[in-house]
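Every protein chain of the complex appears in place save one, which is left out.
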Amino acid sequence: MAKYESVIGLEVHIELRTKTKIFCDCPADHGGDPNTRCCPVCMGMPGTLPVLNKRVVEFAARAGMMLNCEIAHFSKMDRKNYFYPDLPKAYQISQLDHPLCEHGYIDINVNGEEKRIGITRIHIEEDAGKLVHTDGGSGADCNRCGVPLIEIVSEPDIRTAAQAKAYLERLRELIRWVGVSDCQMETGSMRCDVNLSIRPVGDTNLYTRTEIKNLNSLKHIAAAIDAEKARQIDETEAGRALVQETRRYDPEKDKTYSMRVKENANDYRYFPDPDLVPIILTDEDHARFRAMIPDLPEERLAKYVNELKLPEATAKSLCDEPALANLYSAAAEQVQQPKLLANLMLADADAVQIPAEIWAELTNLCAANKINRSAPAKLLEAYRESGKDIPALVQELGLEQVQDTGLLNSIADEVIAANPKAVADYKAGKEAAIKALMGQVMKRTKGAANPQEATALLKEKLAKL
Amino acid sequence: MELDAKTMETLAWLSRLDIPQEEEAPLSASIAEMLSFFQQLSALDTAGVEPTAHIAPLENVLREDEPFSPRLDRDLLLSGTESEDGLITLPKVIG
Partner (left out) sequence: MKYSEMDIAALSALLQKREVSARELAADALSAIAETDGTIGAYLTVAEEEAYRQADAADEMLKSGTAGALTGIPFAMKDNICTKGVRTTCASKMLGNWLPVYDACVTEQLKKAGAVMLGKTNMDEFAMGSSSENSALGVTRNPAAPDYVPGGSSGGSAAAVAANECAFAIGSDTGGSIRQPASFCGVVGMKPTYGTVSRYGLVAYASSFDQIGPLTKTVADNAKVLEAISCHDRRDSTSLPQYDTNYSALIGKDLSGMRIGMPKEYFGEGIHPQVAELVKNAAKQLEQAGAVIEECSLPAVSYALPAYYVLCCAEASSNLARFDGIRYGFRAEGIEDLDQLYRKTRTQGFGREVRRRILLGNYVLSAGYYDAYYKKAQQARTLLIRAFAELFAKYDLLLTPVAPTPAYKIGEKSNDPMEMALGDICTVPVNLGGLPAISVPCGKIAQDGAELPVGFQLIGPAFSEAKIYQAAAAYEKSGIAAR
């Protein structure tokens, strides 16, 4: 086998997480009953017209910058004409000769070996609908029609399944990191087609390639690559010529099969869409998008560990969720105890819903012992309900920690007087008995006493008895 | 100029049209006639001339990413369409 190497290029489709669709104002998110998230425009009804969603352009440009692409100054939309029941207009609005982004790259690392994979282009286009097959027959659901997509086309720089996997994992990480998609292969918000040809090792020519479509997991992609490479080698060895064609991978049999698409099926008769005018991006636009590009995930992790002194694990769990990491970075600038901030945020299931200022405020109150460690949870709950500012809520819920030692003194004396049994136990050496007395103190201060102080005070008084 | 049967066949398929026997001859003749009419253009010197795709002097016509139109309910959208359980019915054969 070492005699041949495979030459692989990947075409990845990613759904952009915009509020509305690319050419109409229908909701773009998944779900909903069939045909409840569509309108005359995305259903391609006669007379309707597309209007481009501004955020699609911004998201695609940001993705391009994250992948080291050059962003176009002039770009336009074209029609890709083909008939299929999931494509209501019988053409897909896409981009042919002026994609939004070109000439990028991703660096990958496969067991120690660094490799740069070129990105030919990224263009924006509309998603098609879904065909649903039941025993009753087939039906079309237009909910997905017009969901914004970027198609990311790589150079044929990939040589192995492992490299393909590494490329896709890194791609997913970066696109999620820049915050324009959740890139879930399971739900189809990230999809991949594989272009593969083989050649004798050392040969630099490109030979007949096949395209493997509809691969829905990294596992299948890797397996399909190996299976198709093996098939092409067998064919070549057997002296049979390979045909350029579209194939599908069957995980059961671990083989690829020709999809036998008709000749001329790929004559898409592209032409500029007369319904959509050119997209012009100025240097100012580029700068505006550039400003929205975060540092790389690994840079962020290093910063958390080295500068903010977070434990590796804590830093990782923050960086797993780009939105959370960005929120944390914003809040961290406003606090003295970044570690406390991280713990508070990670303790909350829905941290991203709370503004950075609030997180900073809570952290600083805790740090200054103005409230105790159990207060933030209560305050967050109250904040989510009322939206009132934190100081007001601290008041309302009486959560300010008792600093007044005079008050604490008298409470401590009361508790000691009221609990002779516990006192006796403690005197008899049962250290644990102090817990019962602490409990009483906390109860009478409604938890507002500082536990350390209170314990110290009790011990002091008990010692004097 | 002539149009061979193969070309007509491809054209018909790309257009998803059948060409009835009786129409084939006159149709390909009239298409050929039109195409040679179009070829007058080849005499035109268009070196360095920008193609015009849009006549309106417009660029960057973009929408905010917000809903703005009233939502139509499914029953209305699918009125006049063969549908079942909210799905647009397709002939059985498709799969």
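Labels for the chains are A and B, by order of writing; each one numbers its residues from 1.
As a working rule, a contact is a pair of C-beta atoms (placed from the backbone, for glycine too) under 8 Å apart; a residue touches a chain by one contact, two chains touch by 3 or more.
Remember, it's a predicted structure, so these values are computed and weren't measured experimentally.
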item: Identified contact with the non-displayed chain, of A:Lys89, A:Arg144, A:Arg191 or A:Arg247; value: A:Lys89
item: Selected from A:Val12, A:Cys26 or A:Met43 as touching the chain missing from the view; value: A:Met43
item: Contact with the hidden chain (one of A:Ile8, A:Leu276, A:Leu341 or A:Leu457); value: A:Leu276
item: Where the missing chain touches subunit A, by residue; value: 40-41, 43-52, 79, 81, 83, 85, 88-91, 140, 267, 269-271, 274-277
item: Absent chain, residues of subunit B that touch it; value: 10-12, 14-18, 20, 23, 27, 30-31, 33-35, 37-42, 44, 46, 49-56, 58, 61, 63, 68-69, 72, 76-77, 79-82, 88, 90-91, 93-94
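Basically, only the chains that are shown with their structure count from here on.
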item: Where subunit A and subunit B are represented by their mean Cα positions, the distance between them in whole Å; value: 38
item: Footprint of subunit B on subunit A - complex, ascending; value: 18-20, 25-27, 33-36, 38-40, 43, 51-57, 76, 83, 85, 131-133, 136-142, 262, 264, 267, 269, 272, 274, 276-280
item: Contact set on subunit B toward subunit A in their complex; value: 10, 13-14, 16, 53-54, 56, 58-69, 71-72, 74, 77-78, 83-92, 94-95
